[in-house]
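The structure follows.
The complex appears here minus one protein chain, its other protein chains still in place.
Right after this comes subunit A.
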Amino acid sequence: MNQLLVLIQKHKFPIGMSEKIMKKLQILADSAKYDVSCSSSGSKRKNTQRGLGNTNGMGICHSFTEDGRCVSLLKILLTNHCIYDCAYCVSRRSNDVQRVAFTVEEVVSMTMHFYRRNYIEGLFLSSGIFKNSDYTMERLVRIAKTLRTEHKFNGYIHLKTIPGASNELVREAGLYADRLSVNVELPTEQSLVKLAPEKNTADIVKPMSFIRHTIEENRQEIQLYKHAPAFVPAGQSTQMIIGASPESDWQIMQQADSLYKKFHLKRVYYSAYVPVQQDQRLPDLHSLPPVQRENRLYQTDWLLRFYGFSVNEIFNPSAPNLETDVDPKLTWALRNLHLFPVDINRADYEMILRIPGLGVKSAKKIVAGRKFHHLTLDHLRQFGVALNRARYFLICIGWNGYRRDWNAAEIKRQIIAGNTQSTQLSLF
């Protein structure tokens, strides 16, 4: 029994430290919270050498905040000291806030303690720029390294790359982290120049393409030598702030699409801008974060990645912004009524996927189920299809789709009228 006890390493904070560390956590979690990439998915890390933890493909949300967002990782800044002055950021140099910094040991210890209690899937560490980029990046790397090597920690680690950090440090970071991210912050270069004058596009693009190439090299290496260490197995992601600058949804999605293609990103995250300070370059301090817009952008992102849509099918010069009252797939369908209604017992999978109110899972069930039996609306209801939208766009035995004398505006009116009771924000 006593021997077993020794197996588990203990981490203790010195007495009297607790007040201080609570204060730090409060400040450094608060400043990190606007970063939306909560997901811890996409990585598989087995628990090796009977160490602690594993990472299994699907990220787990251990809790949900009162605003309904997933809490999966301990998401904190190492410090909110910063030498830069980005207008949209709470930690900007010119902002009058209390500045604190964790030590490497504090972050390591808290991660271990939280993980052992099943509070979190791992660590998401970002930081303001302390002294200079490499000085800061070196500390982030040291934390990841200590967790992996000294504590045999196999949980999830996401590190943010500090703009301007050297390639050597980025490479080392990628050997310990599951995911690295470089934030593009704003959808266009003009906005970046205006709102983050000390950052430049090169500082963002260079590490992104370095990470992409290192990932590719690493995949080849792993094919040759099975045990070559993996470089960011969960790939890289980025984040864009929505509503701090004047770009249209079309521009935002074009940028996202090109980032996916150029740098093979795993995810682009869209973050509704929450005003943190009065600044004439930014929306008013009392304006609300554009949450609905953020949601529609995510829906569009899904249409691009999983539903076979291209950006220019969804937007055009007369519709550069998404509609807020209906989802983007429905908007597209209403513009393309000549392609509907779709016969669910005959149509290709690709076309079924384009029916509003119907997701990937239901589309697969339709294609599987119709081999056994002609499908009716009752089957679709059981598959969980949102018939209030879908029924206008499909036909099956006993159902003829929308009335042919209705135009797009009338169908939309009917759907919205039928929708008033249920106000949930579902994906399609």
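Basically, contacts are C-beta pairs under 8 Å (C-beta built on N, C-alpha and C of every residue); 3 or more make two chains touch, one makes a residue touch a chain; residues count from 1.
In this text, contacts and distances are computed from a predicted model.
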{"item": "Omitted chain (choose from \"NADPH-dependent 2,4-dienoyl-CoA reductase/sulfur reductase-like enzyme\", \"Spermidine/putrescine import ATP-binding protein PotA\", \"Anti-sigma regulatory factor\" or \"TIGR03915 family putative DNA repair protein\") - UniProt protein name", "value": "\"TIGR03915 family putative DNA repair protein\""}
{"item": "Option from A:Y84, A:W302 or A:F383 whose C-beta touches the chain left out", "value": "A:F383"}
{"item": "For subunit A, the residues touching the chain missing from this view", "value": "4-5, 7-8, 10-13, 18, 21-22, 25-27, 29-30, 32-34, 47, 50-54, 56, 60-71, 74-75, 110, 113-114, 116-119, 152, 272, 274, 288-289, 291, 365, 368-375, 379, 382-383"}
